[in-house]
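In this view, the complex is presented without one of its protein chains, the others remaining in place.
Chains here go by letter, A and B, matching the order in which they are written, and residues are numbered from 1 within each.
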Amino acid sequence: MLSIEYYLILSALLFTIGVIGVLIRRNAIIIFMCIELMLNAANLAFVAISKNLGQAEGQLFVFFVMAVAAAEVAIGLAIIVSVFKHRETINVDEINSLKG
Amino acid sequence: MNLLIDIVIPIVKILIIAHMLIIGVMAMIWSERRVSGWIQDRIGPNRVGPQGLLQPIADGIKFLFKEDLIPNHVDKPLYVLAPAMLLVPAMITVAVVPFGSSIELFGETINLQIADINIGVLYILAITSLGVYGVVIGAWASNNKYSLLGGLRSSAQMISYELTLGLSIIGVLMLSESLSLRDIAIAQGEGVWNCFIHLPAFLAFTTAMYAETNRLPFDLAEAEQELVAGYHTEYSSMKFAMFFMAEYMNMIVGSAVTVTLFLGGWHFFGLENIGGEGSLLAGLMSFAIFFVKTGIFLFVFIWVRWTLPRFRYDQLMNFGWKFLLPVALTSIVVTGTLWIVTNQSLLWIAIGNVVAAFIVISIVAGIFMVDNNKKVTVDNSVGTPLSGLDAIE
Partner (left out) sequence: MSVEHILFFIFGGVSLIGAVSVITFRHPIYSALALIVTFFSQAGLFVLLGAHFVAAVQVIVYAGAIMVLFLFVIMLLNLGTLSLKGALSGKLKGFAIILGILLAIEGVYIAVTTLDNTDTALASSQVAADTTYSISELGELLFTDYLLPFEVTSIILLAALIGVIVLVKRGNQTEN
């Protein structure tokens, strides 16, 4: 069996890439994708640890994460679409006024 | 020696199945044109070879030798990638479909199936949901408004009908207590075919399958009169042929899956056990039964295409969300409830499913008619009910 550390290191790296993406990209949709990437990195850690401990709970949490991610994507994309309709841009630096 | 068999037998199976798929596509192209000719009271292609049987080969040669045109305004990498993204999911779905019972060769039992995995049904759902990428990417990469509209339509359509596709087989899964397609087929051989127990779910599944394969009456993605050719407007030569092949492959695989899930797989009232269980004859017989069943189902595909007119886009969405989805959901609830209440009586589940589906459709149709009557007056003043596509303008 492959040591669990491999999976955890991979998960940490993927999470970091997601964080860097959120920091350096200004396109709202790409920032959103990076958040999905971070959630996925967490899922990978969940499943790896679940296998290491011999407990099924880790896999269940993945389903909860996926359900929340799906809800979040639906809402987030709807917000992005309506912001785009109002302001003709989804660059997060330009969306800076509270009142639309 | 054993290792050799372990490696050689799967490769042989894969080669046979893959070639059967490709030859099946050619047979489908021929039969579609001949059957449509027959339905429309004309002859159809009959010049190349006996009865026009070599027509698909002539077509294939023509496609291969045509100039491989890539328009200037397209996004080149994705434009080239898109046909493959459609064709590959269509081909790999077939890996989990059981084509027959098992045969004994070289002292080993060989299942007539490439891979019997324990999440077979989920595998099929997962791979089916990938087919949409080929269409969407091809449409976007073409950089053409007709392609884009076709792609948007088809992605919305495929996501909507995927729900029905997934939900309508849950009743089957609950009663067979397995996700392996082989187990489901075997359970039907021992008991009753699932299409009798889950008749509404079967019809919903078949309809959703038609929508997933983008066939008429659901071919809004490539509605010729509105969108030129939809998502493959800009494609020509072999790339177009790949889109074409993917459509027919999806049909074949879809029919095979339907036959496995609902129509008893390779079973036909004991005919599959002719000459003893596990013998070569029985294996070939089961394969032949499966082949004939799939063929009949494919004929229905063609028959429907040349009989029904195309839906309008809002009708398509209404039908998917307001009729098929409730029917599929009810079938789950009814199957589960009656399984407990009537002490596992399949007859009652069958009756209950039909009655429940009838009630649901009546209710929805009633609401729909009341709703529609109101809409007619509003429609003339407001405009089209296509809300999803408004944003593009």
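Everything below uses one rule, namely that contacts are C-beta pairs under 8 Å (C-beta built on N, C-alpha and C of every residue); 3 or more make two chains touch, one makes a residue touch a chain.
Keep in mind that this is a model prediction, so the values were computed, not measured.
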| item | value |
| --- | --- |
| Hidden partner chain, touching residue among B:N111, B:S155 or B:S236 | B:S155 |
| Hidden partner chain, touching residue among B:V74, B:A90, B:I114 or B:V136 | B:V136 |
| Hidden partner chain, residues of subunit A it touches | 1-2, 4-21, 23-27, 29-30, 32-34, 36-37, 40, 43-44, 47-48, 50-54, 56-57, 59-60, 62-64, 66-75, 77-82, 84-85, 89-91, 93 |
| Residues from subunit B at the interface with the omitted partner, ascending | 75, 78, 117-119, 122-123, 125-127, 129-130, 132-133, 136-137, 139-140, 148, 151-152, 155-156, 159, 162, 166, 179, 387, 390-392 |
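Note that in this section only the chains that are shown with their structure count from here on.
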| item | value |
| --- | --- |
| CA centroid of subunit A to CA centroid of subunit B, Å | 33 |
